[in-house]
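Structure first, then comments.
Removed from the display is one protein chain of the complex; every other protein chain stays in position.
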């Protein structure tokens, strides 16, 4: 099962029972691709598909061939940088096309060598299974990196009811939703491969991949749920704070407004205000004010305002 | 595969192995259409269908014929101006009916010429595939134009919590939802064509179209998600601003209300207010006021109000 | 295809190749119905079905017969007044039962006469198709009437944040949802007819009806979406207005509270307040007040409060 | 079709063409049940099922037998009191097991006698149809009772924005949702019976039951929708009232705050305030205050605050 690197060696429909894996770099070698396709009697719809360099994740069942286009995430960078990969699957051949020369498949090859005992007796569908499994791992790793770098998702206690915080929640939500879409399209591919009617495709492999990718999507859904909770929290805190602020204002106002009014009354300059002339009027008024204050506080306490 | 322009040349059910594409302009030539349909032994339910000039997007599987009605978007204008198109598909004939004479199909023809190598050996379903692919491109281009012209969707930073802003968000949301409906009905057509049981229809073409239109719908969903986030932002900003405004009012009131009350007390005209007659009463009071103010500020600071 | 009006003429299972349409008025002639059913060897489950005069929209596949119960909307009135109709369909017979004698089917008959050329060679399923098509038209017309009479749905600009407005939005929403349910049950009927396994039912007719009723439901969904937008608008306007009101109050309070405090200070009657005895104390204070005011206004401007 | 009451008479798999209905009371006669099951060669999984006395609504397709467990609602009481019933259906036998001796099936028997003409030629599936129909009626009656007793659902006009009102809305919503779950599980049973592959089960009966129970669920959905509208109304009224209250406060404050400030100015005790010594200063100030008030009112009117 060592990869073939010599392009001349390609006989996709050979009756030989061994399995070949052809890995080519660069999606722009259209001419060579066309030559291979026509010489090996593959479905010529492939010509049109490969000549287009932007594909969403997809699986197409052509005549005797399965065409798979997947975007692989690059884990090195922070962003969702992706690399386009094509897989062309016949019973005995797996042709993978990478956008750039890279060591991406090196560890898949290692995996193959590790699992040698198992791989020996398998067909190309098992090869594709191993590659897809490593791509799912790649998605899982990338998602772990992304969710670890999210500040709001990870700080479980402090919700700040500010627009900036809300905006960050929304930003992280959108990032996760974007990632979920990518994971969903990966699941669609696997589901389609599971349902494919081509003779040599073994459903059990794709069934296994399906549970793996569903597991990833469940993790994503859980994080989304957490962020939705934060939004509820934000509005609840805003409402609570407003209540607290207004209670403070109202308690102060309700206590002092009548007192200030009373002081205003005895600040008037009417010629004849009998109270002003009494010996202890001032002190009686202070006493009345104290009583009014105490009654107000008692009433607020009773209504459990503080 | 050059289009036929002479109406007399039509033999839909000829046993000839070549493929014909008949393109006619105008949906009002009911009489001629009827004549063609009856003379070529097509399903006479077509008569009823074509006589009706307003159709939603639809696919109907008639006896030996597939009838497709699609609204094509006109990219020249800002609005959703559409043109009705009918396609009548038999194994060897594709009859397309345009509402108005236009160069719309010119670039489809070019595409056909470009892909000549591939097209040669294909049937009418491949022709329909190319036309539908160009219509999806047309939808994608139109959507790009629409979403580029949306002011709120594109300005990522500034959310204004005004009713006008909300109204604009809702307007753009409704526009996008309307477009999404159009894209959905296009997908329904393609899904129905994929499921069609007519013998000559090749599923792989429609499967490919399906992933293309799903990709468009994913883009639309993402934009809708963005606008929903804006709505959340609006309410969050409103709540935050209200909190800020009320905090300002409350801090000012809570600081000055007791001070004003104290000033009111010593503005009273009681005959006997001992404090008024002391030498430094005024300055002592100012000192008390300063202390009250500082304590208030300290308490607010402690409660993190500012 | 002229309708039969003489009840004695009924031979539902005649081997005759012509098509009969039996139209009877009144659902209470149970005895006569039973007689007809038993004499013509129709499924006796019909007896039980017809004896019940309240049916939701439904399609039942009985032995050799299809039973359809539909509520037809009366367009004359404002409300959702409905009339119960039954259709009993065998390959050669269509038996329709109306609740009340009316000219409802007159224009269906006209349609039939119009489409004579097409109808001639058709079976009873085409007759049912025409009737169902006219019922869908009837639903569409009624919905147009209803949505035209809705005041809030049609005034696109003025959203008032009052409970009355909200109540009207909710009322119109509920009316539309009720209508949507009716349209949905109509679609269910057509879908069930499309899936029916009875030999003579032609799927293409019901496929066509399905796209028509889906189109109606899309229109309804769009209107519902519009009303949902109004609700978002209401809450956004309420929040915005509250912000405006509180801003006004806060600006006024923050500007005048310190000024009033200062005036209160110099209204005190302390024996020894040096400022009071200066020549220009009053004018200096007015100047200080002006400066405080200008600074406040400057700060508010800076914070973009107005 | 008279029910058998003698337990010894049971020969479930007799080749006799007549139909038997066995009705037993009490679910605790496990021993007798086991005896019957083993002696009549029924699937012994029934033993395990019947020995368990708490089942959710369910249908199980065993070997040659269909096992149905349904909870019947007791209409006499206010609560959701339910009675467990089991039905064991073979082509010629219907064995029903009631929890308690009751006259529940009396009116089903009456129904059977009423419909005698129809029932005669039917199999046990028709018997089960009649029983299930009466259970659906029982659900519908119970729901009518429940929804009639709901105070908030029925008072269409008065929405009070208090927590008590909200709590009542939520309570009624939860009650209805609980009922909807029961109705849904009933529908699941019927759908499962409709899909059952046992030879003698007649789909048309269950198709009819399905439309009946769907009709009930539609009614429930409509009531739920009404209650959701009330919640929207509550928040809208709260927002509106807050706006009204704050407007009142702001208008009063904005009008009186400057006036009180002016009065404060001329209440100061500065030695030299020229205005105080003028003859008509007081009246001029009153005039100025009037003008300020009128201008404020004019501005509020212009901004449509009242």
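Note that the chains are named A, B, C and D in the order they appear, and that numbering of residues resets to 1 at the start of each chain.
Methods note: a contact is a pair of C-beta atoms (placed from the backbone, for glycine too) under 8 Å apart; a residue touches a chain by one contact, two chains touch by 3 or more.
Bear in mind the structure is a predicted one, so any value in this text is a computation, not a measurement.
S.K.: Which of these, A:38, A:100 or A:207, touches the one chain of the complex that we don't see?
M.R.: A:207
S.K.: Among the options A:64, A:178 or A:250, which residue touches the chain absent from this view?
M.R.: Result: among the candidates, A:250 touches the missing chain.
S.K.: Could you list which residues of chain D touch the chain missing from the display?
M.R.: 43-45, 47-49, 55-58, 60-63, 161-163, 166-167, 170, 173-174, 177-178, 181, 185, 231, 234-235, 238-239, 241-242, 245-246, 248-249, 252-253, 256-257, 259-260, 263-264, 266-269, 273, 275-282, 285
S.K.: Suppose we count only contacts with the excluded chain; which residues of chain A make the list?
M.R.: 115, 117-118, 121, 159, 203-205, 207-208, 211-212, 214-215, 218, 221-222, 225-226, 229, 232-233, 235-237, 239-240, 242-243, 246-247, 249-250, 253-254, 257-258, 260-261, 264-265, 267-273, 305
The criterion applied here is as follows: only the chains that are shown with their structure count from here on.
S.K.: In degrees and to the nearest 5, what turn takes the CA positions of chain A onto those of chain D?
M.R.: 145
S.K.: Interface check for copies chain B and chain C. Shared numbers divided by all numbers used: above half gives same, below half gives different; which is it?
M.R.: Since fewer than half of the residue numbers are used by both chains, the interface counts as different.
S.K.: Rounded to a whole Å, what is the gap between the Cα centroids of chain A and chain C?
M.R.: 36
S.K.: Quick check: what residues of chain B touch more than one other chain, meaning two or more?
M.R.: Residues 235, 239, 242, 246, 249, 253, 260, 264, 267-269, 273 of chain B each touch two or more of the other chains.
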